[in-house]
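Removed from the display is one protein chain of the complex; every other protein chain stays in position.
Letters are used for the chains, namely A and B, taken in the order the chains are written, and counting of residues starts over at 1 for each.
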Amino acid sequence: MSGRESSSQKSLRRYPGFRAVALMCLFLLYVPILVVAIYSFNDIRSITTWGGFSLKWYAKAFSNPQIQSATWNSLVIAVSAATIATCVATAAAMGMTRGRRFRGQGGVFAVISIPLMIPEIVTAVASLAFFLAIGFTLGLHTILIAHTVFCIPFAYLPIAARMQGIEKAFDEAAKDLYAGRWRAFRYVLLPMMTPAIISGYMLAFIISLDDFIITSLVAGPGSTTLPLAIYGLVRVGFSPEINAISTLLLLVSMIFVSASYLVSRIGRSN
Amino acid sequence: MDDNGGAFIVPVDVRIDRRGGKMSEQTSLRAPRLWNWHRIALFLPAMGLIGFFLIIPIGVIAIYSFLVPGVYGGVVWEFTTNAYRQFLFEQDLFTDEWAFNGAYLNIYGRSIGQAAVATIACLLVGFPTAYFIATRPPENRTIWLFLVTIPYWVNLLIRTLAVLFLLRDQGPINSFLMDWGVIEKPIRLAYTNFAIGFGLVYSYLPFMVLPIYASLERFDFSLMEAGYDLYAGRWTILRKVVLPVVAPGVVAGSLLVFIPSLGSFIAPDILGGGRNLMIGNLIALQFQGSRNWPFGSAAAMILLTLVLLALFFFARRQQGGLASSHG
Partner (left out) sequence: MSEGENEIAVHIGDVVKVYGSGDSAHTALHGINLDIRHNEFFTLLGPSGCGKTTLLRMIAGFESVTEGEISLYGQNLATSPPNRRPVNTVFQQYALFPHMTVAKNVAFGLKMKGHGEAETRARVDEMLRLVQLDRFAERRPSQLSGGQQQRVALARALAPSPKLLLLDEPLSALDLKLRQAMRLELKQIQRDAGITFIFVTHDQEEALTMSDRIAVMSEGALQQVGDSRDIYEAPVNRFVADFIGETNLPEVVIERYEGDHAVCRLGDGSELHCSVSEGAAAAGERGHLSIRPERLSFTAAGEEGSIRCVIDRTIYVGTDTQYAVHLGDGSELVVRVQNEAGEELPWSAGDEVGLRLATGAARLLSD
């Protein structure tokens, strides 16, 4: 990293208007969600005028039994899918990054990243067709399976990135000091990777919690998740209740992503 | 070169392609074969899950695309290429003759156009933003990157709804303009192609910024000084020095915007008001409403082919880029 440069050197790198575009970019990214968040506290149903601060839409959303059950479904699926995906991804990252490169490694990586490369709508209809073809009835379990598969690369990438950063010397040092394969993993590698694993878990959790397209196709009747419930409400008409739930989901995502980011930073500085 | 800032959050990132470089010649602790079995056992669950519940399903719809649709959804096991023919031709109900029909082709064309426009718009906003971030002091870059990345993790459905909320006839933009007397009647913003485009840009803008930033981060800015030293002007340097070096990042970013835009479902569904169909909606419709699975499968296979072609050309570009520029 270059340290302090003189201001004339720096100004040579500047382009007029780039700062304005960057600020506009942030503005563009945040204004819509901020507007939604602000209106979720509007006391009156109108979306054009401000009727004072109120939490009544939140209260209304919380007391809606459909939203309650959808929230519960979403949480159960997100926790389960993220847990399975993280375990599987951690094992895969171990296999991929510890030890020498092997023939077909690129192929294995390609398979793991397939869920990221294929358009989500294709994943969604393919899962639907497959579940029905093998005689599954649609329901929470089909959502869980589809989410788990879709979450694997999201958990894998941060974990593998961290694991690549752990030199094999740590592994060797543990073995040199009389730890067998399992104890070297348990006492040295795993603690060193914990931040990345938490980070991967949280990302997988968010991806599952937020997914709409795949869920909407593989969900059976009655197995509604939160995004599906919101979509259903929008079909009926725009209500401030939607703003309230959206704001809450928004908050959950931001908290999780920030936490995931902070944890992985801690892991790296260690 | 370790990633700083939020780049780790990006699902598909240019650094994926560089991972090979980091894996130095490593040596096993035991006999290679035994070790390999251990490793195979480690990544087998991930491979198995993705293989069984994603790769096989894609095989299934590939097969379905050559079958005859069932009356109430599903398929009849009879080979036909009608699903693909239906894209260009329409079969007359009574005479069974095929006549050209551009409606579906039109949807594909519109989707590609819509995605291309969104990509260009993202590039126009994303490149200066990435450049601006890359020229910040290191401690500020992290915050900027973080701010750019955060919206990506907010529920896509909610973000799209937020855009709809903003653009509606009774939404804040229109009411603001009317209150100030700029306009008398609301301008039609929602349920237009513009709204879809805006929604796509809004959805995928971080995908453009991050890879470009990643390549700019490794850019040696003293090259610019060398350019000035050799009498090049500001914009000449941008074109001749900066752009060639960060081209892989630009290509990666464009692809990361273009691919999901092409197959997008939520933006056209919500912001297009169900009238301005894109490929994603066409596919979903075949599995939900019209119940023509083979046609939906064929539409999905065509989309998949387009995406894989784009990725293939990207990979070729990337390899060429690696040889000519730096890693």
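In this text, a contact is a pair of C-beta atoms (placed from the backbone, for glycine too) under 8 Å apart; a residue touches a chain by one contact, two chains touch by 3 or more.
These numbers were taken from a predicted model, which means no experiment stands behind them.
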item: Omitted-chain contact residue, chosen from A:A22, A:V188 or A:L233; value: A:V188
item: Contact with the hidden chain (one of A:L23, A:L55, A:I134 or A:L177); value: A:L177
item: Contact set of chain A toward the excluded chain (per top definition); value: 167, 169-170, 172-180, 183-184, 187-188, 191-192, 269-270
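The rule is short, and it goes like this: only the chains that are shown with their structure count from here on.
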item: Contact set on chain B toward chain A in their complex; value: 2-3, 6, 8-9, 11-13, 15-16, 19-20, 22-23, 25-29, 32, 35-36, 38-43, 45-47, 49-51, 53-58, 60-61, 64, 74, 124-126, 128-129, 131-133, 135, 138, 144, 146-151, 153-159, 161-163, 165-166, 168, 170-172, 175, 201-202, 205-206, 209, 221, 224-225, 228, 234, 238, 259-260, 262-266, 270, 279-280, 283-284, 286-288, 293, 296-297, 300, 303-304, 307, 311
item: Chain B-touching residues of chain A, taken from the complex the two chains share; value: 1-2, 9-10, 12-15, 17-19, 21-22, 24-26, 28-33, 35-36, 39, 47-48, 87-89, 91-92, 94-102, 106, 108-109, 111-130, 132-133, 145-146, 148-149, 152-154, 156-158, 160-161, 164-165, 168, 172, 175, 199, 203, 206, 209-210, 212-213, 217, 227, 230-231, 234, 238, 242-243, 246, 249-250, 253-254, 256-258, 260-261, 264, 268
